[in-house]
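Provided herewith is a single structure, encoded as structure tokens, for subsequent inquiry.
Every protein chain except one is present and positioned as in the full complex.
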Amino acid sequence: MLEALKEEVFKANLDLVKHGLVIFTWGNASAIDRGKGLFVIKPSGVDYDVMKPSDMVVCDMDGKVVEGTLKPSSDMPTHLYLYKHFEDIGGVVHTHSTYATAWAQAGVGIPNIGTTHADYFAQDIPCTRQMNEEEVFGEYERDTGKVIVERFEGIKPIEVPGVLVHNHGPFSWGEDVHNAVHNAVVMEQVAIMASISLSVNPALKMNPLLIKKHYERKHGKNAYYGQ
Amino acid sequence: MLEALKEEVFKANLDLVKHGLVIFTWGNASAIDRGKGLFVIKPSGVDYDVMKPSDMVVCDMDGKVVEGTLKPSSDMPTHLYLYKHFEDIGGVVHTHSTYATAWAQAGVGIPNIGTTHADYFAQDIPCTRQMNEEEVFGEYERDTGKVIVERFEGIKPIEVPGVLVHNHGPFSWGEDVHNAVHNAVVMEQVAIMASISLSVNPALKMNPLLIKKHYERKHGKNAYYGQ
Amino acid sequence: MLEALKEEVFKANLDLVKHGLVIFTWGNASAIDRGKGLFVIKPSGVDYDVMKPSDMVVCDMDGKVVEGTLKPSSDMPTHLYLYKHFEDIGGVVHTHSTYATAWAQAGVGIPNIGTTHADYFAQDIPCTRQMNEEEVFGEYERDTGKVIVERFEGIKPIEVPGVLVHNHGPFSWGEDVHNAVHNAVVMEQVAIMASISLSVNPALKMNPLLIKKHYERKHGKNAYYGQ
Partner (left out) sequence: MLEALKEEVFKANLDLVKHGLVIFTWGNASAIDRGKGLFVIKPSGVDYDVMKPSDMVVCDMDGKVVEGTLKPSSDMPTHLYLYKHFEDIGGVVHTHSTYATAWAQAGVGIPNIGTTHADYFAQDIPCTRQMNEEEVFGEYERDTGKVIVERFEGIKPIEVPGVLVHNHGPFSWGEDVHNAVHNAVVMEQVAIMASISLSVNPALKMNPLLIKKHYERKHGKNAYYGQ
């Protein structure tokens, strides 16, 4: 079932490697079929060079495997939680990409200080709070999703398609999994540039007009950026 | 029309990718035929691996498309403004290359602190001022050109073939588009090296004699650098 | 003798190059056959592109060459010392990988500040003390092993599969040589990310609950990470 979506998720996982966001098996991508109430996710700990589309695992909205012989990625419950609470998203990506992970380790959101950032994210990329003992030793992966959703109170996920999980790393999402991969690449790139910018000028100021302008010329109702 | 120039602009856009200055479609190059009063520019948002020379868009000096089925790059009005005001330039390049963009985000010009810089730029690479509300929400892309030209009052564009647009990224130019690409590579490299140099020694001093010497041995009337 | 192990050690040495951890011949990997009391190590100073499995050198537990026409790596006595004192390890790797070596030069252990680190190392990656005159001008390579073992008093080597040798560089190990290479890649990556994280936020705090959680979900008795 969902052969086309499996192919898409498979390709998205390989794209993470192609874009240099993933070492070993440290990443996972998934996509949801909202109509069927099922999502497809990368299997856990399988090498990218032997992975096949048919290795992708299909889960239902209770997190149960409904097709596939391999275990789903251990981060599956986080993906599930995001799909349940962020209704507009169609794909989720998690990586340990170098700079975005380093900012997550620092516990600091990535500030919106340039038009590259503003083209994709309507504000800073937020960082979640520290998780407590019950969360870490209880349903850890599910509650990783919970602290993300909590952090997005008052923020539209589709306007800020990514987050840093404190001391852990980035999650991104989008209308589909291809878009989620695209946003993962953008997060890494803006994390790199923010590190350099702040080392050049710790007192830098972003022009708030540009934040509005760049996000809207690409995503607003009168968008004119791209074909 | 302008088939040779289209080929040149097409190649210049691919060269930006080859030199690692462009992620996704975040860059554009153009070239002008001063005799005909027309310039050729990359189409907006087209993937580099499917782009063809015939996709290049021809515009006139009012910014109207005179040939081509695709929309020109959204930055077209900036290119146009530069062609109108910098009479000696034949090609323009815009990228979001990592370090030059980071310096632009920092709002700080790239200081001339080494002979690599001095070989190509007769002084610091300047950064434009912040744009105001009228500029950002009016003719934004045209006025991006306007703040660049304003910043070059008293500077010869051909002696300082590049600029940082505040909170945005670098533009470069040259006698032709090949030269503009070359200068984009140089800007990125001097931005990288300036970041490192200043972290090693924030109090570093450039020998002003070397600025004059290096620029003139390559570009002065008694130039002897190169074949 | 030990043809399969030679093949494995040969491949491990090439993997170090493939992962970008080794310039020129600055690295070496070895593996032990505990049953036979013999270990196989890379020859000294041989170029990777001409090296063959049959060039691998077999040594006994006195460090004597029992097979092979080439000299073993000069670091052989360090490998030997580690095999003698760390009974659970089956492979050892030494590199001068950029960031891990830079941290070793700084004389500072790599702090456990993220889940990437915690997935593989149960605590900080320690740095050895400075070696004294007798150690440096006596049995230097053997005593490099000695200061490592000394530093691991109270630490289980298999739970912290790597170390920084002060002013020198990283050593890593594992159940087998493939695992030791894997840990060398992890050390380099966590060294990179720690550098960036600390530049973003020198006062960052790691959640101690995550250290326990991540190490145990992968290595504890109820491990559920991976297939």
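Brief remarks follow.
A, B and C label the chains in the order they appear, each numbered from 1.
The definition used in the following text is that contacts are C-beta pairs under 8 Å (C-beta built on N, C-alpha and C of every residue); 3 or more make two chains touch, one makes a residue touch a chain.
What you are looking at is a predicted structure, and each value in this text was computed from that prediction instead of being measured.
Seen in the complete assembly, the chain not on display touches B, C. The chain that is not drawn here is touched, among residues B:His96, B:Lys146 or B:His182, by B:His182. Touch with the chain that is not drawn comes from one residue among C:Phe10, C:Trp103 or C:Tyr215, which is C:Trp103. Listed by residue number, the positions of chain B touching the unshown chain are 113-116, 182, 185, 189, 192-201, 204-207, 209-210, 213, 217, 224-227. Counting over the whole complex, chain C has residues 23-26, 43-46, 70-71, 74, 96, 98-99, 101-108, 130-133, 136-137, 140, 166-169, 195, 198-199 touching the chain that is not drawn.
In the analysis below, only the chains that are shown with their structure count from here on.
Averaged Cα coordinates give chain A a centre that lies 33 Å from the centre of chain C. Mean C-alpha positions place chain B and chain C at a centre distance of 46 Å. Annotation for chain B: no residues touch two or more other chains.
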